[in-house]
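Every protein chain except one is present and positioned as in the full complex.
Letters A, B and C name the chains as they come in the text, with residue numbers starting at 1 for each one.
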Amino acid sequence: MPFLYHRTVRFQDTDAAGVVYFVNVLGICHEAYEASLAASGISLKTFFSNASASQSEEATAIPIVHAEVDFFRPMFCGDRQVIQVQPQLISEQAFNICYQISPTDQPEQVLSQAQTRHVCINPLRRAKKRLPAEIIAWLHQWHADAAEPGLLKSDS
Amino acid sequence: MPFLYHRTVRFQDTDAAGVVYFVNVLGICHEAYEASLAASGISLKTFFSNASASQSEEATAIPIVHAEVDFFRPMFCGDRQVIQVQPQLISEQAFNICYQISPTDQPEQVLSQAQTRHVCINPLRRAKKRLPAEIIAWLHQWHADAAEPGLLKSDS
Amino acid sequence: MPFLYHRTVRFQDTDAAGVVYFVNVLGICHEAYEASLAASGISLKTFFSNASASQSEEATAIPIVHAEVDFFRPMFCGDRQVIQVQPQLISEQAFNICYQISPTDQPEQVLSQAQTRHVCINPLRRAKKRLPAEIIAWLHQWHADAAEPGLLKSDS
Partner (left out) sequence: MPFLYHRTVRFQDTDAAGVVYFVNVLGICHEAYEASLAASGISLKTFFSNASASQSEEATAIPIVHAEVDFFRPMFCGDRQVIQVQPQLISEQAFNICYQISPTDQPEQVLSQAQTRHVCINPLRRAKKRLPAEIIAWLHQWHADAAEPGLLKSDS
C-alpha cells in the first residue's frame, strides 16, 4: 500500500510561465518521501544530517544517485494534490521510489510521475553498505503491493 | 485572533550549515500567508496570477514592497513548527502582516519573527488602488485582537 | 560544439547533508540552458513569459516533458564548475538537451549528467506545433558534433 501525502501548490513552486517550475516537481516528491519517513517514526533531523555530522566508520548516508520525472499536465498555484509514494527494495544496499502526483479531487488523473534511486553508503569512504533496519521496516510498510508482481519483478 | 499554520521543516529548506537557510524563513511565512488566504475562501490561483494574466484596467495585484525578519534560534530538518499570521490594515490600499514562528511543542518560544508590507496596485499602470473586499474580509478575520491596542495603534 | 557555462556552487544550492541538494542540479542545468539561449541572441524575458502572457493562437511555449539526472560525485559550496549544454533536434516539434557538469579544473571528470526533453506547443490549446526559427538556429549553433554520428542517429 503506497504512502499518500496531501499538499497544496504554493506560489513559491511556480515560475513566470504561471505553472510549477519543472525542477520543483522533484522537490514536491522529496517532501512526500520525508513525510513517509516521519510517518514510520524515523527522525528526519538524524536521518538527513547523518552524512555531514558524523565522520565515523559507523555513519550512514543514503544519497540519491538517479532521478527522473515525466510531466503530463501543468500545475497551478493553489491546486490541491495527492502524492503517492511507493518504495521498492532493489538490493541490500539500494532502493527505488516511484511517485505519482494527482489532483486531490481526481485521483485517477496523473499530473506527473517520477522515480528516484537511493544507495546506502558510508559518507566518509563513500563505500556501499547495508540499508539500516529502520529503512527496511519503512520499505515493508509502504512498498508495492504483492498484487502487482510486474512492478516488483523488474527490480528484484 | 491570528491564523495558525502548522508545518514541518523540510530538507529542501536547509543549507550546508545544517539549519534552515535564512531566505527560506520568509518563504515559510509566505506559505503560511497563502494558507490563511485559502482558509478565508480566497482562490490562490486567481489571487496570485491576476497580476500577469489580465492586463485590463480592472486587474489587481498586491505585491510585497518591504520585508524584514529576525532570527533568534536555528531551525533543523524535521522540526515541527507553528507559524502565527497576523495581518493589520494600514490604509485603504495597504496592509502589514506580522509572523511568529515557534516550535509546536513550545509555542511560547519564538524562533523567528518577520513582517511584510503589501500594497494594492493596478499591475498595468502600477498605480495604488483600494484593497478588494475579499482581502478586507480576510483582514477582519485574522487581524490583531482589540485587546492589543498597542499593536494596532502604531499602524493606524 | 556544445555550449559551455561556468558557475560557482552557491550556499543556497546546498542542503543539511553539506552538498548540493539533488533537485538543484537540474536547476543548475536549466540556468546553463538559459545562458545558451541568451548567447544565441534569444530574449529570455519574451521566451519564458510567452506561455502565460499571450493567449492568442500564435503563442508558443516549449515546456519540459521529461527530465532525468545521474549523480556521480557530491558538489560543495564554492566549487567551480563548467556545465556542457548540447541540444539535439528529435522532430519538428521537439528537442532534447544533454548536460554534463564537471569541475572547472578537471573537465574530464563528470560530477553529474542530465537530460531534458522539450516539446513546442500552443499554450492555449496545448497542441504540438513547429519549433520557432530562432530555436532551430540555436540548435544548429550548439548541437552535437557531426563527428559523433551515434548520438545524432538515435534521435533523428
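Everything that follows uses one rule, which is that contacts are C-beta pairs under 8 Å (C-beta built on N, C-alpha and C of every residue); 3 or more make two chains touch, one makes a residue touch a chain.
Keep in mind that what you see is a predicted model, and the values were worked out from it rather than measured.
Novice: What are the shown chains that the left-out chain touches?
Specialist: Hidden chain, whole complex, touched shown chains: A, B, C.
Novice: Which residue among B:9, B:26, B:111 or B:131 touches the omitted chain?
Specialist: Reading the full complex, the residue touching the unseen chain is B:26.
Novice: I'm checking contacts with the chain that's been left out. Which of C:77, C:98 or C:136 qualifies?
Specialist: Of the candidates C:77, C:98 or C:136, C:77 is in touch with the missing chain.
Novice: May I ask which residue of B:12, B:36, B:49 or B:86 touches the chain that does not appear here?
Specialist: B:49
Novice: Touching the hidden chain in the full complex, which residues of chain A are there? Just list them.
Specialist: Residues 11-12, 14-16, 18-19, 21, 23, 49, 52-53, 76-77 of chain A touch the chain that is not shown.
Novice: Spell out the interface residues on chain C facing the chain that's missing from view.
Specialist: Per the touch rule, chain C residues meeting the hidden chain are 8-12, 14, 16, 18, 27, 30-31, 34-35, 38, 43-45, 47-49, 52-53, 76-79.
Novice: State which residues belonging to chain B touch the missing partner chain.
Specialist: Touch with the absent chain occurs at residues 15-19, 22-24, 26-27, 30, 48-49, 51-52, 61, 63-71, 74, 116.
Convention: only the chains that are shown with their structure count from here on.
Novice: From the mean C-alpha coordinate of chain A to that of chain B, what's the distance rounded to whole Å?
Specialist: Chain centroid spacing, chain A to chain B, equals 29 Å.
Novice: CA centre of chain B versus CA centre of chain C: separation in Å?
Specialist: Once rounded, the distance between the two centres reads 34 Å.
Novice: When the C-alpha atoms of chain A and chain C are each averaged to a single point, how far apart are the two points in Å?
Specialist: Whole-Å distance between the two chain centres: 24.
Novice: Identify all positions of chain C at which a residue touches two or more other chains, and write them in rising order.
Specialist: 15-16, 18-19, 23, 49, 52
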